[in-house]
Every structure is written in structure tokens, then in C-alpha cells.
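Missing here is one protein chain; the remaining ones are kept as they sit in the complex.
And then chain A:
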Amino acid sequence: MIYVRESHVEKMGKTQDVSYEILNVLEFNSTRKRQSVVCRYPDGRLVLYCKGADTVIYERLGTGNDDLNKVTRVHLEQFGSAGLRTLCLAYRDLAPDLYESWNEKFITAKSSLRDREKRLDEVAELIEKELILIGATAIEDKLQEGVPNCIQTLSRAGIKIWVLTGDKIETAINIAYACNLLNNEMKQFIISSETDAIREVEERGDQTEIARFMKEEVKKQLKQFLDEAPQYFCSPSGPKLALVIDGKCLMYALEPSLRIMLLTLSLNCSSVVCCRVSPLQKAQVTSLVKKGARKITLSIGDGANDVSMIQAAHIGIGISGLEGMQAVMASDFAIAQFRFLEDLLLVHGRWSYIRLCKVVMYFFYKNLAFTLTQFWFTFGTGFSGQRFYDDWFQSLYNVIFTALPVVIVGLFDQDISSSLSKKYPELYKEGVRNMFFNRRIVAIWACFAVYQSLVFFYFVSLSSSTSRDSDGKMFGLWDVSTMAFTCVVVTVNLRLLMMCNSITRWHYISVGGSIIVWFVFIFVYSGIMTRFDRNDNMFWVIYVLMSTSYFYVTLLLVPVAALLGDFLYLGVQRWFFPYDYQIVQESHKDDADSINTPDSEETKEHLTPDEARSNAISQLPKEVSKHSGFAFDSPGYESFFATQFGKYVPPKAWDVARRASMKSKSKPK
């Protein structure tokens, strides 16, 4: 039982509460795209009310009222062009006996144990026909703030952006214009199922014929566009291409025979808009690109209907918001607003790539330098396999003496600051082209590791062939190896500092700390003799070593000689063959290096309400063409409706300011 407070025109604005009994609720699902409710009026009249997308409602209307239907359809198109999201409402009077028989079927379907969804859909089909159209509603669905900017920045970064939405084609196109994905200079290829020819065939009602005809149409159009496309490529300043495709056509285009054509065409376009897509189709399109084009795909969405798409892509991002947390729970990353995607990709994504490359390369380099030194030693031991270093040195090398600095680099290294990363999105392409971890880079690091290991071994061993000090005594094997190991640890840690782009105090602490830990360790290790020592332990080695001036002379020479090659290479590479990010670094190196606070938030807090309002008003774009994202930035729908009837109503100031500062719900999927 529900109560509705009604006020009728005849009753001169008096309100009364009328009770309606709700008999059945046919719930919404995305395949049916509608929902219905059967209710009983207080006077016993049975009515089925249905609300849904215009296509599905129009399919189920009865004959008669054709004028109303046509006029409503015209209105719906106007709403769509204005970017509003439309719904149709319809009703049907039910005879009691018809209702009774249907209700039995409904209850059976509802309580069935198998295929309940399918049976409910079938039962709903039985009653949702011969509807009478009531009218249409249109809702404005604002874009989140910052979305057009974000999309523009990401396309500058070389990321192709596709829109997959369940809205009508007009709404989808309008959204794309608002986001700068489409503009009037682009050549648009539109594959729609709402042409007159197709409507004609649909009215005939034969399912197989419809399917065959549509498939033919889609194939014809795909072929035609594919043939047309190359001519736009020849001129680099020619218009960009865009593809707009409908959900129904997509169903046929994703079939194995046509999907390759679809893939080729869509990869040549700089943006693709798919409208009226079901969640399953969203996932299918994503897999098409992922497997067919072998590119890395990222899906972002905020509703439950985006979950399959989020899971199908390589990376799925959910926006946590007013539509619930299903998208967030299915995703790999969750962000709060769409515009944070820019930060996620251009700043953190890029930094992660750089850090990962550095960490991996450094690990291989330091182990190579360390191990090859022993390798050169084997030539002098008759290939008997005698270790050059003590066992403990080898075990602890990667654990204590060189571990922490590289972790710090992996956490903190930033080649350019976050604001500059967003200012130059083209730098993202360095990651796409895998410029920092390819064979050339690996070979260069390996060569330097070999060179350094030669320096370590030969400098140390050749200089210790005569007496160590003025007292004439000679070094043994373990003394030479301790000297070499000290040089390795110092050199490898200093090399890390050389490859950092930004050095915080944690870097100094970890690098200095690692070297100090080495000395502490060797002081303790060679100062203690226990029962568990192996033969010829390192007793007193470091103290003797450090009492000679040979130690200090060698410790100054060897790291510098080893790092000289690397330093020269870095200098030459940066100056004569620089990477893009290095050029950016140089041109901005004199910028005031303040702690980067998020600028926009700071400034907003310090404005008075008046200033905030005028700020917001000045940021609204002006209307230029028919498709300018009118609905998403226009001040007040009151004025929109008024202009439809030829009247001019000025926008209200409070409305403008409210909209400009409001953070609202959904955005394009």
C-alpha cells in the first residue's frame, strides 16, 4: 500500500493523500531496460505503469495515438541533442481476469528454482505490450568537474580514449563534444541502427529478416568507411577520424566475420563513441582491443554496469561515488573523481615506470659488478673454485650492505615534479615506447659492470703484490679480498647516488648508513674469534688494513676510477643525446623548488564567496556551435525550456555559482 499526495487542478490546489495498492513489481534489469509496476486504484481499476528507455517502450506501444508518439519522438531527439538523459513513461489498463491469469504465471516464475531471471523476463514480456504512451522525461546529468581537461591531457599523452555508454546516440555525441573527444573538424563515421531503412524493416516484425538485414547494413557501412579512411591519412594535417557506433550494430559488428574490420577501422580513429551498449558489450569491446590489437587497455567506470568492462581490461579503475561501490570493489584501482585519472597515469604511473626500471637495472648491475670480481679471480687460482670473498660478505652483500638505498630510490625517485608531469603529458610516451628498459640500456649497464669489476680486481690485487707498509710484511688472500670488497660496497652505493634524479635526505642516510654498517660489521667480525669460525677467519684483518696508508690511497683511487666511466657516459648522454624528460628538467631547474601544494585547492580556500562566484562564472565556456556541451555547462534548465518556447529567461546567479562549485555524481562511462 502506498500513499501519494496529489493535488488536482480541478480541486483548486487542495492536496489529498490517495492510496494505491502495489500488486506486482517487475524490476529493472539492463537487458530489458525498463521496469514496471502493477497497481490497483482505490476504485478498483488495475493499471500497469512502465518506465524505460525510449526504444524499448516504443517497441511495445499499441496502435492509436500515433500523433502523440511522433511528437514525443521529436521531443526526445531534441532532449538528446541537448545532452539530457531521457526516459519514456507508458501505462496500460488491465482487465481483472487477464490480470489474474497473468499473475499466476508471474508467481510460478518468481518462485521457480531454475532460470528465474529468464522466466521473469518472459512473463514480463507477456504483459508489457499494447502500452499507451504518457510522455517523456529528460534529466540533466552533469559531467564531473575537470573531465574535459583531463581527457584532453590524456589524449596529448598519446592515450586513445573510447566512450562506451548506455545512453542514446545523441546524448553520447553531446557528451563527446563536451569532453573534447569529438569536434566539428573531425570526420565522423556513424554506424547507427536508427536509420529509416532499418526502422522500416523492424516494423515488419520478422526477426530473422531484421537480423540479416542489419548485418548486411553494418557490413556495408564498415566496408565503406574502411575504404574511405586511408585518404584522410595521406595528409598529416588532414582531419582526424571518429567512429560512432550503436549498440545494436555493435552486436553484429562483433561477430567473428566482421570484428576484424571493426577493429581496423576503430584503431585508425582517434576517438570512438559506442552508445546504447549493454554491460556485456562493453566487456566484449574491451576484449576486442585487448586481444586483437595487443595494446594495454584501461577501463574506468563508476556503476554496476561497468563491472564486466573493468574486469575485462588490463587495468580496471573504479570511481567511488554516489552510484555505489560495485565498480570500486571489482577494480584494481579506485579513485574518487574522474579527473584524478590524470594524476594516476601521468604522475604516478610514469614515476612508477621510471622507478621500476631503475631498481631492476641497479640490482643486476650491482650483483654483476660484485660477482665478476670473483670471476676474474678464478683465472688466478688455477680454476679451482676458491672464493675470493669471505662467506659472510657474500651473504650479507645483498641483504645489508646494498639493500636499503635502492629501496629508497624505488620509493622516492621523481624525475620531474608532479605539476610538470601534468604540464608535459607527452612525456608519458616514453613509457609506452619502453625507452628505459630495452636491450640497449641493459647492454650499457652490463658493460659498465664488467669494466668496474675489472677495475676492482686488478687495481687491488696488482697494488698489493709488494709489502703493505714500512714494516715489510705482506698481505694474504683475505686482506686483499677485504680491500676489494670495501671498494665494491663504496662504489656501488655511490653509483646509486649518481643515477638518482632527486635526492632526499633519506638517500643520504641510507647510502651513508650502508657504508657505515659495512665498516661496523667488519670491525665486529674481525675483532671476535669464536668457536664457530671456519678456517683462516678474518681475525684482525680490517684493523691491520686500516693502519696502513695503502688502504686510504687505494680507497680513494678505486671508486673514482670505477665511476669515471659511468660519469663520463652520463655527462655525454645528457648533453649530446638527451631524453625528453631531461630537457624538461633542464629548462625548469631554476624554478622555485617549493613544496608542491595542490594549487587550485589552496587558492579556492582563500577566496571570499563573492570572489568564488565571479571566479566560477568566468570559467564557464561560451556557446559556439550546436554541439558545444551546452547541457553540461549551461546555467539553468529553466532558461533552456524557456528558449524552446521562444521566451528569454536570464540565468539565476545563485544557480550559476551553485553549479560551478558543486561536485556531483556521474560522468561519461
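Note that contacts are C-beta pairs under 8 Å (C-beta built on N, C-alpha and C of every residue); 3 or more make two chains touch, one makes a residue touch a chain; residues count from 1.
Note that in this section contacts and distances are computed from a predicted model.
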item: Missing subunit (named according to UniProt) among the choices "ALA-interacting subunit", "N-acyl-aromatic-L-amino acid amidohydrolase", "AP-1 complex subunit gamma-1-like" or "Propionyl-CoA carboxylase alpha chain, mitochondrial"; value: "ALA-interacting subunit"
item: Option from A:G135, A:G324 or A:G380 whose C-beta touches the chain left out; value: A:G380
item: Touch with the omitted chain, as defined above, among A:Q144, A:Q414, A:Q452 or A:S510; value: A:Q414
item: Touch criterion as defined above, residue of A:A293, A:M325 or A:A561 at the omitted chain; value: A:A561
item: Chain A, residues in touch with the chain not shown (by the definition above); value: 380-382, 384-387, 412, 414, 418, 459, 461-477, 479-481, 500-506, 529, 533, 535-537, 539-540, 543-544, 548-550, 553-554, 556-557, 560-561, 564, 567-568, 570-572, 574-576, 582, 585-586, 589, 593, 595-597, 605
